[in-house]
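With one protein chain removed, the remaining protein chains of the complex are shown where they sit.
So that you can tell them apart, the chains are marked A and B in the order they are listed, and the count of residues begins at 1 in each.
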């Protein structure tokens, strides 16, 4: 396959995200502008200008109407996709590490970092989607979930499929399930930091199953990714890598997961040998085996996103590039022995 | 087996003497009352006292024909009453066997118009005549409980679609699954002394038969359990009707009824079969359906023509050839068709069409019953080959031939074509050459096409379901030196003539100067093995007759795929699926390289096994596929996916560790599906809307080049 290289960012990528139909790709980086791209040809629709520093996170609502960004400049911004205008800015007490819309776009959660004397929080804002009054938003969150005293700070968070829960990943490798109405902690699980001797176990990404968001994958600096069921909160699968993982995504169509990461830049010698050798890793979701890698980045992968129709994926790297991939036919043809047999058996029925 | 004293005592304690059935011993050592020598004869004339001595004399003469009647008054005792005989008498024979013979032969004998003798054993009168010996009320006979033999076609359900085969070596017979390169997997442990001669499958593979001095034994089901015994003393040859309804057996020993009456109950044949040698059995019931005496001209022949009974394609008719006549029987009654023989002067041989023949005017959906036969030249008559329709016995077509030294009839397996190979001699009679006469049975008036050759055809074989054939021929030049390879392999097909109807068989490939003498088509066609089976040098050549021509656009494109030697080879056989070829060297013929080899249909050797005293390799036949042509098309379309499944199986077979991994994956997949099933039915977002067409600009790399600049 021949990827499209997107070079609109000047610094490391922090998050990439597709909209529901997959025609647009949203990207944020450590520079201060978000970009929106047409995913099919890499043409840039525009940039979102307004942040004063690193943008850590971006999310788009299901209708591709509004997009939210959160950054190190203590700002959460709400934009209209169509024209790239910022309509509202919430202020955050500390840098915003993650923003996420719920499944109907009526609420937005924002994870505020635990720095500068502030305890980490997850704030939930109600979104006024009315086109005419977009700049008229409630400044105060409807819910704030604060990190318990002595608890580990939240690094990432997202909504479960029915919006009933907010799932958060913590710096200590644990995950928590909060009631999205009351903010009450329902369940928690030590998902990472238990599979090996790694000291740094922070959860780096959380992404939900494309089919119904009933399970999700978390990636961690502990060099693993884990698949977890929302309801039972039990780990389903474990994927082991040989480097800290920054991101993980579940593919539609094929039963794969894509992991991205790599040794921190300072830990690797930047010899020519290693250049372009940072890889997206494909694992079989069910069998947990690593089944392939895609090279191309010059630095660790910070974020991957899968096209909702399963036809490709995009990765954003520490090298400042986004690479947009569209799978070859062989990708769809690949089946494990057991899967082929199942397919034949099903055909026979 | 020998037991020590201690063991015996132990055994005695364990066995309750009351449970042992001694009846057989009791019978054996029963005290002979002597009554067995007597017969009671009823139905004799009632004669006045004066005429009694004459009557006794007459009767004594009669009874002496079957045995020795005791001399004197003890021999025949005829009680009198009121000066008249009572109409019955007692006869004492020297032995009970004689008494038995008297009953067998004279019971029911008509003495004259009015008197029929009823002959019974005196002991039977005792036995059955006594009060209460025979219950007066009818008692339902006990029907033996149904005994299942399991599913007789279980082997067809093999998940991997493998075929079974029988390996017969020294006196052991084993049934195995073919596992290609690997050791065959036993279906049952090889059984020693399984058969006294050979083993044989029925034509559709349902039963396996073993031959024993007492008769035939059939085996079947998953574990090849005993199914039925067909008692036929010293049976030698067996054959089957195409649909497994009937079995034909032949023994050189004529059927004789057991003398002991008591043994006759379990004897399958009645008095009408006495002296017969040929038996048609109903396979399912195990009862004989018909028995025949061997025709006189076959008695004492060393080489028995076999089969003696030939069947129509659906078992509806069978026929036997006799001198100047053909006997056609209808099943299941086995009555002669129209109650008479079909007179055919000088008939030499006949063959049924192997399928219903779609005659030109025929409206019968399955086609018509047709048989072909030939008669030789006689003083004022040419040789003839004729086609006869059954049951009408109408002769559909006859061709006249002359200077004929022999004919062989080869039906194409769909019955649409008959090739008669006519061996003709020159006027001088010194050399022989062949003509091939092709009957197109499905066309109007059955046109016959003639192919005249200079050589004599020694082997002819139709490709299944096709109009192509292979011949092996040689020039009869009077030089019999077998060391000179002078056989020619020829591949024929119908030339695709445009427009006109004239279709001619054309030789598409000719390979000369060969020793080859046998042709084996794959049961699925297209691939053919031409082999040399001889004492000195066995060779197999694998051909593809539609090479590089998947859609069969050309009549034939012959390509030699592989040549391989197997010097000891005595036999060769395709598996029923057309995937494998087995060749073997049988110790029945010689002791060189006894064993078998298994080839792929392309000729690559999969397996080579030398086995001491190897006798025979038998593929288990399969019934016709139940798939419709639509089903088959579908299979062909999905071949890639389907074969994937078998590739997995093959891989698992090859590697145990891999097998574990695959099984683990299978389980993981199953568990995952189960897990996901719980979430099914939950709302799934669907945006079904009409698609719109847009235009967008994309970049396309036309050329790309890389240069090292440093």
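Note that in this section a residue touches a chain if its C-beta (ideal position, glycine included) is under 8 Å from a C-beta of that chain, and two chains touch if they have at least 3 such contacts.
The definition used in the following text is that contacts and distances are computed from a predicted model.
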| item | value |
| --- | --- |
| Options "RNA helicase", "Trafficking protein particle complex subunit", "Eukaryotic translation initiation factor 3 subunit G" or "Phosphatidylinositol glycan, class T": UniProt name of the undisplayed chain | "Eukaryotic translation initiation factor 3 subunit G" |
| Residue of A:200, A:291 or A:347 touching the missing chain in the full complex | A:291 |
| Residue touching the undisplayed chain, where the options are B:183, B:624 or B:707 | B:707 |
| Residues in chain A touching the chain absent from view | 1-8, 11-12, 21, 23-24, 30, 33, 35, 37-38, 40-49, 64, 82-85, 264-266, 270, 272-273, 275-276, 282, 289-296, 298-299, 318-320, 323, 325, 327-331, 333-334 |
| Residues of chain B in contact with the chain not shown | 544, 547-548, 550, 561-562, 602, 639-640, 643, 687, 689-710 |
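Following the convention adopted for this analysis, only the chains that are shown with their structure count from here on.
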| item | value |
| --- | --- |
| Inter-centroid spacing, chain B versus chain A (mean Cα positions, whole Å) | 71 |
| Sites on chain A touched by chain B in the complex | 2, 21, 38, 40-41, 43, 161, 211-212, 214, 229, 236, 255, 286-287, 335-345, 347 |
| Touch list for chain B against partner chain A, complex | 638, 641-642, 644-645, 647-648, 651-652, 662, 665-666, 668-669, 672, 675, 679, 682-684, 687, 696-699, 701 |
